[in-house]
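One protein chain omitted, others in place.
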Amino acid sequence: MSEEQKKKVLIVVTHGPEDLDRTYAPLFMASIAASMEYDAQVFYMIKGPLLLSKKWQEEERKKGGNPFIHFFDMAKDNGVKMYVCVQSLKDMCHMNENEVVDGVEIVGGSTLIDLLFDADRALFF
Amino acid sequence: MSEEQKKKVLIVVTHGPEDLDRTYAPLFMASIAASMEYDAQVFYMIKGPLLLSKKWQEEERKKGGNPFIHFFDMAKDNGVKMYVCVQSLKDMCHMNENEVVDGVEIVGGSTLIDLLFDADRALFF
Partner (left out) sequence: MSEEQKKKVLIVVTHGPEDLDRTYAPLFMASIAASMEYDAQVFYMIKGPLLLSKKWQEEERKKGGNPFIHFFDMAKDNGVKMYVCVQSLKDMCHMNENEVVDGVEIVGGSTLIDLLFDADRALFF
């Protein structure tokens, strides 16, 4: 099916490492949606950007066994597109743009509204 | 109104007994929606499946005064359909299918995507 014809699902992740269970279930749903031929997008905000820290991901990969890392990699392999809210990144998570792992688009809060209206359905976690 | 004509609301419950306030408000909304002639469906995931444990519900019924139990019974009486995510049930809540109270359909995560696209609107808690 061409990208044009696919229906879109937006998945919003607001939790971070402080409550991992609320972070990998959404990524699992994103992979499922992608495998069902939907165009799946994940938007990280509030505490979500902490999951995208290069340093944190590196440490978790070394330790092993972190389910978020497992489902994050799977979602990327399944073509899930990822966005992070720059205001949450900087003002709430005290990170800068260089600290974000590759493959995540850094966008302003208004992009959430655009993605929401562009999507056919949305899920919130 | 026939079932066919009813508009559908999907209500997703991600919290469990650890934060009861986030579990009975959604069930109350499901009953309200059903009374407004919507087809109301509740989907339990992440910590939500813990609310569906036979053992837990039995204990709470004995103790009495648990608002989730009150609104759960009311929702069932109002014809609200209930689903639980089998991956959350097993992998996150460490329960098995036999431990789930009657009247709840045990489904895979992909059913959430199907229900979401089939519903006219959704609420997330």
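As written, the chain order gives the labels A and B, with residue 1 at the start of each chain.
Throughout what follows, a contact is a pair of C-beta atoms (placed from the backbone, for glycine too) under 8 Å apart; a residue touches a chain by one contact, two chains touch by 3 or more.
None of these values were measured; they are calculated from a predicted model.
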Interface residues of chain B (partner: the chain not displayed): 7, 9, 21-22, 25, 28-29, 32-33, 36, 38, 120-125
Residues of chain A (touch criterion as defined above) contacting the omitted chain: 12, 14, 45-47, 87-88, 92, 109-110, 112-113, 116-117, 122, 124
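Heads up, the rule we're going with is that only the chains that are shown with their structure count from here on.
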Turning angle required so that chain A lies on chain B, C-alpha fit (0 to 180°, nearest 5): 120
Between chain B and chain A, distance of the C-alpha-averaged centres to the nearest whole Å: 26
